[in-house]
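So that we are looking at the same thing, I have put the structure below in structure tokens.
Apart from one protein chain that is not included, each protein chain of the complex appears where it belongs.
Up next is chain A:
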Amino acid sequence: MRPNLTRNTTSTMRVIGIETSCDETGIAVYDEQQGLLSHQLYSQVKLHADYGGVVPELASRDHVRKIVPLIKQALVDANCTQSDIDGIAFTKGPGLVGALLVGSSVARSLAFAWGVPAVGVHHMEGHLLAPVLDEPAPEFPFVALLVSGGHSMMVRVDGIGQYEILGESVDDAAGEAFDKTAKLLGLDYPGGPLLAKMAEKGEAGHYKFPRPMTDRPGLDFSFSGLKTFAANTIRGSDQSEQSKANIAYAFQEAVIDTLAIKCKRALKQTGLKRLVIAGGVSANKQLRVEFALMMKKLQGTVFYPRLEFCTDNGAMIAYAGLQRLKAGESEGLSTKAQPRWSLDELPAI
């Protein structure tokens, strides 16, 4: 519990962040001077596990149930009342349209009722700014690798809203490849973290997976071939627990290696020394080990969000929203969710 600090209401801004783009309801209160005051997260992971993936309609229904209690709790934890809040930030896109609509409807009408501005935040901007919530924060410019279940992209970041997409996945996202391969290995949804755990028992040298699209120039990714390769490898193995662990090891090694090759290339191409890795896959332990080694060799620095902010959360939305509110951005009463929205369409601030 944080102490109830008094604040100068004239000079500092305090916002609520609301994230509902997929299967996590995240709410946070962020203060410009004091930083993160509180955050609440409800993950629907168990709800969707029985279906082997996120069911959009069920996700939307669950956001409706959880959003109000989480907002109330976040305000209590932050020792805030209505009069302390200067704006409300919500994830406007990209994501599941029904899920986005829950957050945007609640956020926009709450801001209307309180007479404060609301601002729609790009989910991926939230992710790539998430490491800034902690010290040491990366300075601009940097290269950001965003890797989650829904996205894989490499971005040059020169400032807030100054994004140049250097490369993207042409098919599956990295996290998606993890989850799909995990399913092939008989692991529960979402299997990415479980696959990583299984890989800890695996041995090197038994299997060799390809490193897709590393043999040609460019910074795009392709991960769907790895999943197919895994399916064939599993079929051709004795399917013992040890073989499965060895396959998990080789698969994870291939994904991390591929990401590392591309990041190295992006740093070289941009001449930058700072790398940010965010999104669910950035929580992968082995990835962090490999990237620490690589960045040491390159004499650069790698930054990650704290573990709980690698996946979707309200804190990153509150932070990004605060920056945009300060720059004078806000949504009119007729705002709408934007399920498809490219990062490079955002205005610089």
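Note that in this section a contact is a pair of C-beta atoms (placed from the backbone, for glycine too) under 8 Å apart; a residue touches a chain by one contact, two chains touch by 3 or more; residues count from 1.
Everything that follows uses one rule, which is that contacts and distances are computed from a predicted model.
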Name per UniProt, for the chain absent here [options: "Cytochrome b", "2-oxoacid:ferredoxin oxidoreductase subunit beta", "Aminotransferase" or "tRNA threonylcarbamoyladenosine biosynthesis protein TsaB"]: "tRNA threonylcarbamoyladenosine biosynthesis protein TsaB"
Candidate in contact with the missing chain, chosen from A:T233, A:N313 or A:T335: A:T335
Residue among A:T12, A:S109 or A:N232 touching the omitted chain: A:S109
Contacting the left-out chain in the complete assembly, out of A:G98, A:P131, A:G167 or A:G314: A:G98
Residues in chain A touching the chain absent from view: 50-52, 55, 57-58, 60-61, 64, 67-69, 71-72, 82, 97-98, 101-114, 333-337
